[in-house]
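Sharing a structure below in structure tokens format, with a few things to ask.
The complex appears here minus one protein chain, its other protein chains still in place.
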Amino acid sequence: MQLGLIGLGKMGGNMATRIRAAGHEVIGYDTNPEISDVKDLAELVSRLTDGPRVVWVMVPVQALEPVIKDLAGLLAPGDIIIDGGNTRWDGDAGRAEFLGSKGIKFIDCGVSGGVWGLENGYALMCGGDAEDVAVVQPIFDALKPPGEFGFVHAGSHGAGHFAKMVHNGMEYAIMQAYAEGWELLETADVVTDVPATFNSWREGTVIRSWLLDLLVRALQEDPQLTEIRGYAEDSGEGRWTVDAAIDLAVPVPAISAALFARFVSRQPDSPAMKMVAAMRNQFGGHAVQKEAAQIDEI
Amino acid sequence: MQLGLIGLGKMGGNMATRIRAAGHEVIGYDTNPEISDVKDLAELVSRLTDGPRVVWVMVPVQALEPVIKDLAGLLAPGDIIIDGGNTRWDGDAGRAEFLGSKGIKFIDCGVSGGVWGLENGYALMCGGDAEDVAVVQPIFDALKPPGEFGFVHAGSHGAGHFAKMVHNGMEYAIMQAYAEGWELLETADVVTDVPATFNSWREGTVIRSWLLDLLVRALQEDPQLTEIRGYAEDSGEGRWTVDAAIDLAVPVPAISAALFARFVSRQPDSPAMKMVAAMRNQFGGHAVQKEAAQIDEI
Amino acid sequence: MQLGLIGLGKMGGNMATRIRAAGHEVIGYDTNPEISDVKDLAELVSRLTDGPRVVWVMVPVQALEPVIKDLAGLLAPGDIIIDGGNTRWDGDAGRAEFLGSKGIKFIDCGVSGGVWGLENGYALMCGGDAEDVAVVQPIFDALKPPGEFGFVHAGSHGAGHFAKMVHNGMEYAIMQAYAEGWELLETADVVTDVPATFNSWREGTVIRSWLLDLLVRALQEDPQLTEIRGYAEDSGEGRWTVDAAIDLAVPVPAISAALFARFVSRQPDSPAMKMVAAMRNQFGGHAVQKEAAQIDEI
Partner (left out) sequence: MQLGLIGLGKMGGNMATRIRAAGHEVIGYDTNPEISDVKDLAELVSRLTDGPRVVWVMVPVQALEPVIKDLAGLLAPGDIIIDGGNTRWDGDAGRAEFLGSKGIKFIDCGVSGGVWGLENGYALMCGGDAEDVAVVQPIFDALKPPGEFGFVHAGSHGAGHFAKMVHNGMEYAIMQAYAEGWELLETADVVTDVPATFNSWREGTVIRSWLLDLLVRALQEDPQLTEIRGYAEDSGEGRWTVDAAIDLAVPVPAISAALFARFVSRQPDSPAMKMVAAMRNQFGGHAVQKEAAQIDEI
């Protein structure tokens, strides 16, 4: 089938390749003209000759609303827009309603798999109406891994992004779990070959996983991660997971611990710990480290 | 080769089966005479005719010291004892020294794999001297999964149990991660088929793992876990992990969150929350729930 | 001066008493006619004869918007509305703008002190324009404790409620701190008289505080809190604090721990711990506690 695909970056570009490899036609648009198949969205839509037209949007979050709005002016009733980005789920109902007022269908689709998706397939979580999902199913089948797993129609509009959000929230805490264990092994000086130990865990253990495989890969490249700084970004979905949990009174101590650890990792100095040091100094006369001293040490 | 195996319970019994299937001779002892091959440890040792004799101990922690002591009186210099239990690592050096004073060799070996080890193989983490590990290697090879993973000689005496301890500590936090995500999905009422969503995550996602496979298996048996009470034991290794981390000033917020969640799950009522309720009542006149009222409600 | 006061409940009623005791005239309105001075808001406004009229709103959050809207139709340019409720701060700018479009001034005011405020005075945190705050200052002075503390003009619209929100977020974690310590002392069976120990801490220690005084009061009434269930509500401000922190990438592990502990305290059974128990059962054959068994035990 034909697919319009907007956004040909790291994720979108690989997805186009995988979909084409499955025999479908992809017309891609990107703001970078060197990798774009068309000059603008109007040309992209005009190149989609089969009906209903299906357009997959894979753009950074700040570009989403303008693209949706532009597409709403170019598409016709019965056409389908899929948002495959890491979009906050609670805007999906509004997007579906806005597009629905023009007869355009909307599917939100969480996509997992990272740079490995091209080869292994992408896990997909969709939200929307079953009849619209059925139309796009050949594309979903091209993207997903072979076999019985990797695709779910999770519910109505927003359910796909919600499922992806929770997936990522869990991912934060799982990564934190491995990271804490690694730091403890590295620090303890009891286990003599930490990379070999992690490598041995890839079969037979309770903790074997794809993330463990990747962790071992990282240690094989740099056994003590001496080249990497302990600085971790967060893409937003961990924050939204904790927000949603708080809204529903669901305790998420491990996920929030993972999120806060990332926050701390990005602070050049911790304001809270300045205050703790200041209070210790006030009551106990405990020495504080001066910022000036810190600079001298470098 | 020949192996003496002490403790033929859930773990030991399956291990004996797997070792025998690989062509080795296992003489097993258990306090339950119905499953024991010999009447006591003396008979077990006398049945081991090849030298050096190798005895694997797979007993509950409270039985470990007496068994080690009895074996020390029965074995000869050059013989090898392996402790495969979930034993606290910091006693291993002392055990090795005690046995070493009699010329008996000691290996501590963490074993992962649970009830699935019989079929899939057990992951093994050993601590001890390389020459002793080499002697036992045919047994390790029989127990471990086929392929390149599943076995590590992690370091000197204690390193095997230390590695297993950290493995289990990470396991606690990983389980907590999935559990928090599942609770959020169940509570949110956005995703309509939660078990199908977890099932879909088994391929293509960043969070795919063996624990996820097991989680799906549990949901297939009982989709909302209505039959299971939210009560989780801890075997000790999570506690030791946090103890070790604190001793080394390693922050482990996710692992400790998982541990504390288990502690709370076993409290019929939370003393700490009684105190929070009492303070709220004192300053704000906020109503407290009376224990008596609670009983009335049942 | 004259003050209209809407909402004469636990907080509002005591505040009216304290303001009157300072020599001001309070015209109070409440939906409960037995304690209301006027039959409706229109009569309340008509009874305020001095200009500019000042109306303090002290109502539950769900009643706030209707009251603001009604007052907007009754008051005149230059009049002042104060919201003293536990209102989410990020709506204050909108309220100020809406009222400002009619020339009506708005002040948000966080109020702390609970049932003790009548006697000790209330701590007040205001947000709004300095000239409006100055008009209401005699009322603030009547409400606040004597002395130099207990009042701050914290910033523009929303700053008062923001300050109160953070105050309450810290309060959650401080209460959790005392509660954890109390549970540990109660459980440990080392200290023989726990209430006496807390009582002794009221002078000389680093942890002496008003909350500690209240905690001791609670223990004097019920030394082991046997009459109170470990069930703690949350008023919303703890949640908003964590929301705000996440939005700003500020790590708040202690405040979120306190919030999650309250969430858990209200769950009859923990879904997350059901899942942990289910996974342990899947990999280790560990026994789970059946819900049915639990019922049998009662």
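Think of it as A, B and C in the order they're written, each chain with its own count starting at 1.
The definition used in the following text is that a residue touches a chain if its C-beta (ideal position, glycine included) is under 8 Å from a C-beta of that chain, and two chains touch if they have at least 3 such contacts.
These numbers were taken from a predicted model, which means no experiment stands behind them.
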Given that one chain is not shown, which residue among A:Glu180, A:Glu203 or A:Glu237 touches it? A:Glu180
Touching residue (missing chain; options A:Ala22, A:Ala134 or A:Met275): A:Met275
For the chain left off this view, which of C:Ala42, C:Ala76 or C:Ile207 is in contact with it? C:Ile207
Considering the entire assembly, which residues of subunit A contact the chain that has been omitted? 10, 114-116, 175-176, 178-180, 182-183, 186-187, 211, 214-215, 217-218, 222, 225-233, 253, 261-262, 264-265, 267, 269-286, 288-294, 298
Residues of subunit B in contact with the chain that isn't shown? 206, 239, 242-243, 246-247, 249-253, 256-257, 259-261, 263-264, 266, 272, 283
Considering the whole complex rather than only what is displayed, give the residues of subunit C touching the chain that is not shown. 89, 112-114, 117, 120-125, 144-145, 147, 149-152, 154-156, 158-159, 162-163, 166-174, 176-178, 180-181, 183-185, 187-188, 190-193, 196-197, 199-212, 241, 244-245, 248, 250-255, 257-258, 260-261
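As a working rule, only the chains that are shown with their structure count from here on.
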Between 0 and 180 degrees and rounded to the nearest 5, what angle rotates subunit A's CA atoms onto those of subunit B? 180
Find the chain most remote from subunit B, comparing centres computed as mean CA coordinates. C
Rounded to the nearest whole Å, what is the centre-to-centre distance of subunit B and subunit C, using the mean of the C-alpha atoms as each centre? 45
I'd like the Å distance between the centres of subunit A and subunit B, where a centre is the mean of that chain's Cα atoms. 33
Give, as an integer number of Å, the spacing between the C-alpha centres of subunit C and subunit A. 37
At which residue positions does subunit C touch at least two other chains? 253, 261, 264, 272, 283
